[in-house]
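In this view, the complex is presented without one of its protein chains, the others remaining in place.
The block that comes next holds subunit A.
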């Protein structure tokens, strides 16, 4: 019996390996043929100047974003894996009204982009942090951490007021939203976040590697989506249409605040996109960088998944309004 079984197993394994090899080989040959035959043809046919420029801008934004994305995800994975979450709980004041600004300022210590902050905020709530404080952290962390601020100062050389403006406007928005939640928020909107099994519990090097891998791939995917949207916007929309908007301060602020929601650029890379929108007023670009890390399509999806839809829609629309108001005020004051 034993012998028969091992022989059958061996046969089955051999067969399986053969099938895999044949399928894989055929697929590889097919891909290689298609690429080598069609590649140059497509390259000639499709590489009309606008398409070529689209590809260049698209890859440029992606290449530019990768080092910052990687740095951010390395540090955030390290904190996620090696810093116990109750450290945050212990550091927060008991009173909610006080805990909100402290949690907002604590966003400095999580150098991640917005994709990382949603699961962290969920786990903070599980550990007993007041929702208002966790939400302030959720909003501020992707916007005011050192990696993002350094990226902003690199993207806007010689304009430190842009970095300061981003810090002030983002922190103000996060704190105001936390207080608004503490005053008007209803528990039943917020579906309590369940144990997130996908990322695995515990810490240590294994959690570090899996967290890093997940965060980088996840955020990288969204970076590529954002780069594609930004490149399309760059190539398709004629400059004259933008001039209509750039001519009016109010319209340009609103346009870029909407654009930030649609483009979903990662907060570690959005300063470079903002810098590339050179036709717009500084206040409009500030609004782009303040709204982007707090409200965008992928964040609404993420929050819907973690906290429920009735929360995500209310919270995102309120945050958008507060963020636009705050960047207009700060822009008028600083820029």
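Basically, a residue touches a chain if its C-beta (ideal position, glycine included) is under 8 Å from a C-beta of that chain, and two chains touch if they have at least 3 such contacts; residues count from 1.
Definition applied: contacts and distances are computed from a predicted model.
Colleague: According to its UniProt record, what is the protein name of the omitted chain, chosen from "Branched-chain amino acid ABC transporter permease", "ParA family protein", "TIGR03943 family protein" or "Tryptophan synthase alpha chain"?
Modeller: The chain we cannot see is, by its UniProt record, "TIGR03943 family protein".
Colleague: Looking at A:10, A:25 or A:50, which makes contact with the chain not pictured?
Modeller: Final answer for the missing-chain contact: A:50.
Colleague: Which of these, A:104, A:142, A:220 or A:292, touches the one chain of the complex that we don't see?
Modeller: A:220
Colleague: Identify the residues of subunit A touching the omitted chain, counting contacts across the whole complex.
Modeller: Touch set of subunit A with respect to the missing chain: 35, 39, 43, 47, 49-50, 52-53, 55-64, 66-67, 70, 74, 154-155, 157, 194, 196-198, 206, 209-210, 212-214, 216-218, 220-222, 224-225, 227-228, 230-231, 234, 239, 272-273, 275-276, 278, 298, 300-302, 304-306.
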